[in-house]
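So, chain A:
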Amino acid sequence: MIGYALTFAFACFGLGLLLNIYRVVRPPTKGDRILALDTMVINAIALLALFGILKGTTMYFEASMIIAMTGFISTVSYTRFLLRGDIIE
Partner candidate 1 sequence: MNHWIIAPVVLPAILAAILTLSMRHHPALQRVFSVAGCMALLAIALGLTVQASGGGIGVYELGNWPAPFGIVLVLDRLSAVMVLLTAVLALVVLLYAIGTGWDQRGRNFHALWQFQLMGICGAFLTGDAFNLFVFFEVLLIASYGLMIHAGGGRRLKAGVQYVIYNLLGSTLFLFALGTLYAVTGTLNMADLAVRAAEIPVEDSALLRVGAMLLFLVFAIKAALLPLHFWLPNTYAEAPAPVAALFAIMTKIGAYAILRFYTLIFGPDLDVTANLIDEVLLFGALLTLAAGMIGILGARRLGRLAAFAAIGSMGTLLIAVAGFTPQSSAAALYYAIHSTLGGALLFVVVDLVRERRGTLAGALVPGPRMAQHGMVTALWFGAAIATAGLPPLSGFVGKLLILDATRDMADVWLIWGAVLATSLVAVLGFAQAGSVLFWKVDPRAAAVDAGPQPAMPLVAAFGLLAGIVALSVFAGPVMGYLEATAAQLHAPVGYIAAVLGQG
Partner candidate 2 sequence: MLAEVLISVCLVISGIFGLVGSFGLIKLPDPMMRLHAPTKATTLGVGGALIASMLYFHFVVGTFSFHELMVTLFLFLTAPITGHFVAKTHLHLTRTPGDLPPTGSDRPWASYESDAERARVEATAEGDTAG
């Protein structure tokens, strides 16, 4: 059962990623592209969690954590660039 659920979740997040990349390709505004990237990072973290379940290993936890951190930082950087030009002064 977990297997099916897992496959379903994989498919959902995989499809989500594809939708994200579509938004990256055609963003209505500049902010949307950043938002899409941010969503992509979050989906990727979810995929990593699913992958961990699939393989029965916690080895990928650090990656999730670091990706979450860097995803946040990069989103803030991108938006700050659009807001101020200078992101740390």
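The set was built so that all candidates are chains of the complex that A comes from, given by their letters.
Operating definition for what follows: contacts are C-beta pairs under 8 Å (C-beta built on N, C-alpha and C of every residue); 3 or more make two chains touch, one makes a residue touch a chain; residues count from 1.
Keep in mind the model is a prediction, meaning the values are calculated, not measured.
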| item | value |
| --- | --- |
| Complex member in contact with chain A (any copy), out of 1 or 2 | 2 |
| Residue ranges of chain A in contact with candidate 2 within the complex | 1-2, 4-6, 8-13, 15-17, 19-20, 22-23, 28-32, 34-36, 38-39, 42-43, 45-46, 49-50, 52-53, 56, 58, 61, 64-65, 68-69, 72, 75-76, 79-80, 82-83 |
